[in-house]
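All protein chains but one are shown in place.
Which chain is which? They are A and B, in the order written, and residues in each are numbered from 1.
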Amino acid sequence: MIEVKAVEKKYGRKKILKGVSFTAKKGEITCLIGINGVGKTTILNAIMALTPINKGQILIDGKTLDKHTFEKITFIPDAITMLPHMTIAEAMEFMDDFYHCWNQERATELLGFFRLNQSDRISSLSKGNTAKVNLLLGLALDVDYVLMDEPFSGIDMFSREDIANVFTSHLIENRGVIITTHEVGDIEHLIDKVVLLDDGMVSKEFSAEEAREIEGKSVIDVMREVYQR
Amino acid sequence: MKKYWKFIATITIIVLSIGTFYVSSTMSAESHPEFVIKTISGNAEEIKPLVLEGSYTSSMSYVGTNLKVTSDGSTYDSRSFLDKLIGQPPTVIKDFQEKYRTFMRGKDPLVNYFFENEEFLAYATVDYRLDSLRSRDFKFHISVLNKKDGSIDSFTEEVPDSGELEYISVDDVQKVEGELYLITRNMTRNNDNFSEEAHIYTINIANQKISDHEAIVDTTNGQSDTRINVRLVETTPTEANNHLIIVKTELKVIEDMESIREEFINQEIISYNLVTKEKETIDVPELRLDENQLSFFDGSLIYFTRLDGQELVVTPYSIVDNHAGKAYSIKLSGENGHVDGQLTTIKDGKLYIASSQLNADVVVADADKGEILFRGQVTLEDSSKETRQFELYLHEIYVK
Partner (left out) sequence: MRNYLKLVNFEFNRVAKLFAVLLSFTFIVQVIGVIVQSKSYLNMADKKIYEEFMPKAQFLESFGHMSFFQIIRSVWFLGPIAICIAGVGFYIFLIWYRDWLGKNTFIYRLLMLPTTRLNIFYAKITTILIMTFGLVAFQLILLPVEILFMKTMVPEEFRSDMGVGELLTNMPELSIIIPGSFVELILYYGTGLLVVSVIFTAILMERSFRWKGIFAGLVYIAIASVIFILPLLLQEFVLNGYFYPVELLVLEIITGLIILAASIWMSRFLLTKKITV
């Protein structure tokens, strides 16, 4: 379980996060929703210790992050994390070199799944294919948790479909996923849990299934209630 | 392995190249020729304590290497990093530093500042602050080491009557009984008139106070076209002397259109007795002072030397009975019959003569009578082996 506890974060004098708390369980897809600039990416960065937080605590399976945690959790940011001159094969080799949890079989499977060409250079890829390579490098790791930052933003329709398919496949099964988005449409039906962020705080945390089945509301309906109040 | 090749290749090249360079440079470092003092006549034992210091420069190189030539041959100062760092203080200072490491901390490595006898090692120096207008805060720093119990007496004393002082330097330190004598050269300024004098400060070690001070030789003079030089004649730094010998030279300054020349007018030799504070002018009518060099003073005898062709004429002069002894001459030979650059010293009644040039004579003689005990030559051990051009210049003579 990933526990985010009363996290506060300032940029200069401006407080971006004013005490954010939520949890994300293994086997669930947790979606952080909020308008641009609300601090969704900052939360993911903070979980990975890629940016310091001013207050609060983040625990992964009850422990603070250290170097071993990176064999357990991976982050797929909205930007390519490999050197542009590398080919996809070289990027995969790099991952294999450093991570024990790299699963070459799964990587090959993903290559096929996304119809990517190993010898392509990263710098020559389209935005959609770049996102796919990013996903590939993250998902081919045998980790318990995957964080994804805006996996659908600025990507063409067909690539979106490909990526969305990943979420229903065995590639995601049994993992804890935190995904951020500002347009929930594509994946509304995939989400288990929703964390709505507003003005640096969690304005609502709820189970998508419960909302659907008990209250008969879609995620978008709830969002409307919260944001347009 | 394929992706490591650049890295491995680079590391290999670094190790091999730098390794080879430093291994070969340490092995080929010693390629200097060996110099020896070749015996021509006399007893080779006589030069056992003799050390000649100089520098060797090969024509291929622009930097000279210091070396010492003794009866055992030549040793070159290694230009290793540590040696460069430590520097090359005079041999006397080096000995002090080895023997009295604590005492020698923070002491300027200048032989003049030290006095040594059986029981004591004394050190005195002076410091002052330079201001834009004038120098001030003149202070003597004095340390005396008692060799027996290792106790160190250090104190600082203000220089008395330093109001008009412009500059002061310690020329010699002597110790007689409980008194320390600092012989200094003081430059004073009175408006725009500078004058230099030899001054002596008497310091009582027991109460750490300056008990007395006076000018030994005053150089104040009215005429602006003459200049007076005052020089303290060097003695063996490690020996006590009750007498100081000061040479006062008067020079006429002649200003030409192009240059400024100085012409010898008069020279006076003054002997000063530290204990009685008596001053005496040594008058040696039979010696023409402008021709003779006052070469050495060993406490009771002054040795005047003069080069006459290829002969060194030595006149001992006793200051005890104010009488010039019998002059004797020592024949020298030099490169192409040309004799110059004489290095002389006297120790324990023996006169040591060497030359700064290669293949020149090295002579040890009885200082009193001039009887030659040893004659030799500084020369290459094996001249046939040495094809390179080089220059050897000896500049220091020292007797252990």
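Heads up, the rule we're going with is that a contact is a pair of C-beta atoms (placed from the backbone, for glycine too) under 8 Å apart; a residue touches a chain by one contact, two chains touch by 3 or more.
If you're wondering where the values come from, they're calculated on a predicted model, not measured in any experiment.
Participant: Can you name the residues of chain A that touch the chain not displayed here?
Facilitator: Interface with the chain not displayed, on the chain A side: 45, 48-52, 67-68, 70-71, 74-75, 77, 79-84, 94, 97-101.
Participant: Where does chain B touch the missing chain, residue by residue?
Facilitator: Touching the chain left out of view, chain B contributes residues 3-4, 6-7, 10-11, 13-14, 16-18, 21-22, 25-26, 28-29, 60-63, 79-82, 85-87, 97, 101, 105-108.
Just so it is clear, only the chains that are shown with their structure count from here on.
Participant: Just curious, how far off is chain B from chain A if you go by their C-alpha centres, in Å?
Facilitator: 83
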